[in-house]
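Have a look at the structure below before the remarks.
Every protein chain but one is kept in place in this view of the complex.
Right, subunit A next:
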Amino acid sequence: MLSVKNIHANIDGREILKGINLDIKPGEVHAIMGPNGSGKSTLASVLAGREEYEVTEGAVSFLGKDLLELSTEDRAREGLFLAFQYPVEIPGVSTTNFIKAAVNEKRKYLGQEPLDAVAFLKMMKEKMALVEIDQRLLSRSINEGFSGGEKKRNEVFQMAMLEPKLAIMDETDSGLDIDALRIVANGINKLRSPDRAILLITHYQRLLDYIQPDYVHVLYNGRIVKSGTKELALELEEKGYDFITDEVDLAANQ
């Protein structure tokens, strides 16, 4: 589904990603972990098509298409979803209207008729139950005055509505208390399916207690320095990042 080959990326002339390789198949859940500043969020931004980042080398194919050739909005319409670490507030635009616009833009791109009000409402109700989100939240301006937990839940709700092929969750666990974390994680688990891949980006292992990944990768200094199964996450939890980063630094100095 997603194949990342030797991606290098800069921001303001500074190289952040220094050759990333990653293969994700449908139905798989991958977790990318790493210390602060290792390039985790940059990877998410580059895949989603944030313009501040410049890809200098490498290739990405998504569902057989050259991802880097697609505009940000076309990547989304093809089925790439990014749950933001810091969801943006848009005053005056209700969450419902925003999601309706998003759903219908995607349908237009895929050559489908826009959803009518009744069908849209029905879909909303189904997905609301799935991710346990309050209807009152959806009539408010998007993310405006939402608590941290509400913002993240709203991201997962949008994911449910847009039914992506690949969902990238950028530190979705950050800033959540344990109850909120459980609800958000439950929502994500319900959205797991054999034809949907999920890429979890996280600093902490605790999210992985709720969402069991198939693979875990450790990102450090713009490279994936170690990959493994979910046991790797537990090892990291126990020993900290140092046991890997020291090894890498040592090798680099020799």
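The criterion applied here is as follows: contacts are C-beta pairs under 8 Å (C-beta built on N, C-alpha and C of every residue); 3 or more make two chains touch, one makes a residue touch a chain; residues count from 1.
In the analysis below, contacts and distances are computed from a predicted model.
Enquirer: Would you mind picking the UniProt name of the chain not drawn here, from "ABC transporter permease", "Fe-S cluster assembly protein SufB", "Succinate dehydrogenase hydrophobic membrane anchor subunit" or "Heme exporter protein B"?
Expert: "Fe-S cluster assembly protein SufB"
Enquirer: Given the contact definition stated above, which residue among A:55, A:68, A:93 or A:234 touches the chain not shown here?
Expert: Once the missing chain is taken into account, the touching residue is A:93.
Enquirer: In the whole complex, not just what's shown, which of A:17, A:67, A:82 or A:133 touches the removed chain?
Expert: If we include the chain that is not displayed, A:82 is the one touching it.
Enquirer: So that we can see where the missing chain sits, which residues of subunit A does it touch?
Expert: These residues touch the chain not displayed: 10, 12-13, 48-52, 54, 71-73, 75-77, 81-82, 84, 87-88, 90-94, 97-99, 101-102, 105-106, 109, 141, 158, 162.
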